[in-house]
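My structure is below; once you've seen it, I'll send some questions.
Left out: one protein chain. Kept in place: all the others.
Letters are used for the chains, namely A and B, taken in the order the chains are written, and counting of residues starts over at 1 for each.
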Amino acid sequence: MSTVTDTESREETPAETDYLISVTDLAKHFPIKDGAIQRVVGQVRAVDGVSFNVKRGETVGVVGESGCGKTTLGRCVSGLMEPTAGGVYFDISYQDLTRLESILAIPDGERPEAMDADLEEIAMGHRVDRMKGEAWRRYRRNCQIVFQDSFASLNPRQLVNSIVGRPLRVYKEASGNELTEQVVSLLEQVGLGREHLYRYPHQFSGGQRQRISVARALALDPELVVLDEPTSALDVSVQAQILNLLHELQRDRGLAYLFITHDLQVVRHMADRVVVMYLGKVAEAGETSDLFDNPRHPYTEALLAASPDLAKGGEAMPRTLEGSVPDPARPPQGCRFHTRCPVATPICGWEIDDVVLWLEDHPGVFEALSGVSRQDAFEAELSFEEEEAAGKLREALQSEAVPRAMREAVESISVEETTVKIKFHPVDGVELTERAQGHVAACVLDDLGGVTDVS
Amino acid sequence: MTLTNTGPDTHEVRPPGAIASVVDLKVHFQSKRGVVHAVDGVSFDILDGETLGLVGETGCGKSVTARSFLRLVPMPPGIAVGGAIHFRRRRPCQHCGGDGCELCDGLGRLPEECSQCGGPGCEHCDGSGIDNVDLLSISESLMNEIRGDRIAMIFQDPGKALNPGLTIREQIAEVLYEHRSEEIMERAGFDPEASNVTGTLVRRRATQRDRRPERILMSVPPFRSRRARLTRATDEMVAEALTETQIANPLKVMRRHPHELSGGMKQRVMIAQALACNPDLLIADEPTTALDVTVQARILELVKSLQERHQAAVLYISHDLSVVSQVSDRVAVMYAGRIAEVGTREQIFSEPLHPYTQGLLAAIPSGSHERGRLTAIEGTVPELIDPPPSCRFVGRCPYEAEQCRSADPILASFEPGHQVACFIHSPEPDSSLDQPSFARKTK
Partner (left out) sequence: MVDTAAPRAADSDPAPDSAWRVRSRRVWELTTSLFSNPTTIAGLVIVVLMIAMAVFAPLLTDANMPDPYQMPRDWETPRAPPGTPGHPLGTTNNGGDVLYGIIWGARTSLRLSLIVVSLTVVIGVTVGSIAGYRGGKVDEFLMRIVDVFLSIPELIFALAIAAVLGPSFRNIILSLAVVFWVKYARIMRAQVIHVKQNEYVDAARAIGDSKLRIYFKDVLPNSITPIVVQATLDMGNIVLIGATLAFIGLSEAGIAEWGVLVSEGQAGISSGRWWASTFPGLMVFLWALAFNLLGDGFRDVLDPRTETTR
């Protein structure tokens, strides 16, 4: 494994370093509008409470499947989208971050004024969606982004020299011949050359276009580059070229990367630390080798099983995961993964929605369902058209037809003619707990083999 | 035993049990800058019941090769230059009508007897007694019969391959109407051969060849119930197809439109549609590329189990080597319009012979590679416009020698089941040059 470049810390102890990026309880929701007057009827909770840090010079990989929110996360970190809640803090010292966390631990409204003022100060200086003036410019110069679609990320009507030279022009760093020379130097650093200056994007291959994007991102010598699936659209041999290039650039310039991808092999290769996301939340995070050798979350395990490492002689047919990703507008209670988890327990957040979903997949009783009236997510009355259907449901919920964990999670169930009253044990969301140094996971299970209480 | 890449003879000995054989396929494209040799002399066999993975990067010609099976390549700008695709088709077993019986080993399909000799064996069928046709030269009507019925194809993006205006039921029913209309009629309790008015009306309806007056007639009471019977029978068959691909609650899914389903579901629907007629060969063109990795794992599992059940052969095309390793029995590696190497899965992944295959495997990132040291194959894929005779991998190969620049290597056998087109392993037969030492060049 290559060495991580030394962090420029102003502290003595390595654990107390400054952070280039600190994501704190970040949430991004998108309103769902419906009807003639476009009333807001719900929120797509793309990112729903994510926290992690990126140090100078390190590569943090964010991995997950479609709908997990990683792209939205990347957009928020790079300042292209404003968070709905929480914040992205840029270049924040250890002291400021601890201070921030302790202030935020106290709920809004209960804080003394001095604390609020402190919060403001930190926000104005470091929070990406609040910074202005010099602080904002510094952030903007130091945080760049490379997108997945190399074709759509370059203006088809501009020549390469304008595209790559644009950041320099915007900040008036150079002009005329000097500008052209700097552009040539950038192109050479990414493996292109002077001969590519006066060409249009469509004249290049996918790999070359990505190199142009990288050159543009490097123009202002940033500290952090957000890489949003930079090689997903490329062939494997071209991907290898680009990954090698990215590593070289990081080594030479001390860059930090936020590497967003769905490809576990790539993230395993490139990242120092990994954050695994599922449905808007962090399922597990930790140092790469630790995380992949000792996964502590069933979802991480499932991802690993589905992408075998060829170099280690991957198995011929991996274990597979049932079900599909739930609707991000109605994420499951408790642990969001419980609807698909092969080792779910009774305290994982079973709720009424799970019953309804189960019914949908089992025709016969479903057609007779006439209404669901919920007290909350865990308690409801289901009304049927016939008594028989109600009885069948009660039977089913107490039989093998339903996962055992779900059965055990039922606190009470009673049938009154055509109505079934169900109550599950209510549970809170599952928090991230520390498993080993720097390794956190949001799962009630201790080691995926036995059950422990949530501490 | 050498299979020539460039011979005009298209009736060589084919190994027994090959359901399809591509022989020296050449497909070129007219473009502004010249003629692009997209597929330039490709030969391989697909054995009965096996999954052959065809792997290669963008532009290697694998998609064009796959589409040639069903003549889906648009013919301008495409130019079908040469070669043949032999296909040994089956027909539904008349004994059981497709359900499976002793005679057909439970498959519901029997090989078609050779049209020339009727069974014993002759030159046309290479002694096997089984009929083969050249997919590139048969008539359009025969091709229509085969498409969807004997050879089915599933595509990369199910969102684009499914008609957004049709419900799932209509989508799958289309295939059934076209190829299994007799079975629909039988299930509904009608005699497919009946020639009376009712029988004709029913038959027309089942094959969707009824016209307006007939439709009006069918909506009127005595005939209306018959129409309902046909509809129910079709519904049943559609539900069966969907259940086979592990779609829970097929009756509900049937009534939906493609945009209401997730990517994985859509892909299952496409697979269900493809398998509805129990084809002999399933061509899968990157079917899981657009899907998440966990969904992909399930689809691969499904394809494998369905293949076992139907005993169909599968041509699985992908650029993703790890996917191919999970699913294939044998693998063919394509590069720049030609086959570089063919072998069993073990052979290709444990002892790759062609430098391109080696480079490809070494380029896959993993935890065990040192960062910054992934073996990236130098250079880029060559333009394929009027290529001169030379190995296409010239300029990128670490073992390149003089010979490689002046002649085309031939796909030749290295060990049983393992063929490679490279001068390292099969030097030109009567070359007077000293055999170059293929020492690895240092970069």
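Going forward, contacts are C-beta pairs under 8 Å (C-beta built on N, C-alpha and C of every residue); 3 or more make two chains touch, one makes a residue touch a chain.
None of the values given here were measured: they were computed from a predicted structure.
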Absent-chain contact - pick from A:Arg99, A:Arg130, A:Arg166 or A:His362: A:Arg166
Of B:Ala336, B:Ile377 or B:Ala412, the one touching the omitted chain in the full complex: B:Ala336
Selected from A:Arg99, A:Arg130 or A:Arg199 as touching the chain missing from the view: A:Arg199
Subunit A residues that touch the omitted chain in the full complex: 75, 78-80, 137, 140-141, 143-145, 147, 149, 152-159, 161-162, 166-167, 170-171, 194-200, 202-205, 208, 213, 216, 220
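To be clear about the criterion, only the chains that are shown with their structure count from here on.
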Geometric centre distance via CA averages, subunit B-subunit A, whole Å: 37
Interface residues, subunit B side, partner subunit A - complex: 57-58, 248-249, 251-252, 262-265, 292-298, 300-301, 304, 319-322, 325-326, 349, 359-361, 363-377, 380
Touch list for subunit A against partner subunit B, complex: 1-2, 65-66, 205-207, 235-241, 243-244, 247-248, 251, 262-266, 268-270, 288-289, 292, 302-303, 305-312, 314, 316-322, 324-325, 360-363
